[in-house]
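My structure is below; once you've seen it, I'll send some questions.
Moving on, here comes subunit A:
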Amino acid sequence: MQIFIDLANWLRAWILGMGISTTATELILTAVWTLVVILFVLINLIVLVWIERKSSAFMQQRRGPNRLGPAGFLQFPVDIVKVLGKEDITPAAADKFIYKIASTCAFVTAIVAIAVIPFGPGMVLENLNIGIFYFIAIGSTATLSLLMAGIASNNKYSFIGGMRTVAQMISYEIPMVFSLLGVVMLAGSLNLTDIVASQKNMWFIVPQCIAFIIYFISTVAETNRGPFDLAEGEQELVAGYFVEYGGIRWAIFMIAEYGNLVAVCAIATIMFLGGWNAPFGLTFLPPFLWFMLKVYCMIFLFMWVKWTYPRIRIDHLMHFGWKFLIPVSLANIVVTGIGIYVYRMITG
Partner candidate 1 sequence: MFGRGLIKGLGITLGHLFEKKITEQYPEERPVLPARFKGSFTLKVPKCIACGLCANTCPNSVIKIESEKDENNKKKLTGYKMMAERCLYCGFCVEACPTKALMWNHDYERAKFSREEVNLDLFGSYVPSPEDDQPAKSAKEDEESAQAS
Partner candidate 2 sequence: MDKIVDREALVGELNQKFGNCAEIFEDNTNQSIKVMPEKLVDVMTELRDNPKYDFKVLVNLNSVDYPENFTVVYHLNSLTYLHKATVKVVLDKANPQVPSITSVWKAANVQEREAYDLMGIVFTGHPNLKRILLADDWVGHPLRKDYNLQA
């Protein structure tokens, strides 16, 4: 299904036909596509939140949202309308400027990471040569916005939450990057489209299954989801870094969290699950849908883990990250390197 590509070509031809220069056309097109991607992420959120609520409810033998729309599908949009109507409270002792921009920063980093993700062949906003590198770099800045929120709130609970976030996210970034490195070595490229293309015959989850598990664990920690949601720490820190936030600012944090979730799941799909490649030659579904299906399977895995496990303790978390995940991911890189060398020797 090349409908998106066709649509882009048609749009380009139409704008060019109006007598606008090629550069300007490309600019307009990029703006349009950016908007489309943002909209896509936001619409995705509706599905995502719905799945989260429904799956958690079903696991807990509840019904979940069921009032608005079919099977409660419209609960999230209505909730957003509700939080928009709430009073925007800024604590008197807060660092007002940082307090206000923190939630926006979190949102921006979550959205910007989507830019390099190819949703299908050619369906990418910016086909960067260093796509995966860009994703990692953007992902790291998410830490900052959470720290900003934690410290600017001027609340002891959010302060502790902010500090925890930094410790946790910095520690888990390293195994995450290392686990992706194995795939990059196999594919021989940092470009996400190339990586997907090189998985035509075999998904990288097969040779890199350890890396996949490491990636999964460290991204759970990166996105602050259970059982690694120490930064929120519902039980001891009340809500962690966003304890003082309310109304739409709080909702933006939530949206950012889900946006991050989409981004890391998309990356997992691209790096390990063969991107838009159909498994076993089942090509009756268009590549785009295969891609989304895999992403949602990943997201369900995240949710399943979150709603089953209790929260891990912070010192265990750090020990696990530094003493287990990083050595294992390093070993994985070494083994991958040796494997590639041996493979080349055999195949000549």
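The criterion applied here is as follows: a residue touches a chain if its C-beta (ideal position, glycine included) is under 8 Å from a C-beta of that chain, and two chains touch if they have at least 3 such contacts; residues count from 1.
How these were chosen: all candidates are chains of the complex that A comes from, given by their letters.
Here the structure is a predicted model, which means the values were calculated and not measured.
Among the candidates 1 or 2, the one that touches subunit A within this complex is 1.
Within the complex formed with candidate 1, the subunit A residues making contact are 55, 57-63, 66, 304-305, 307-309.
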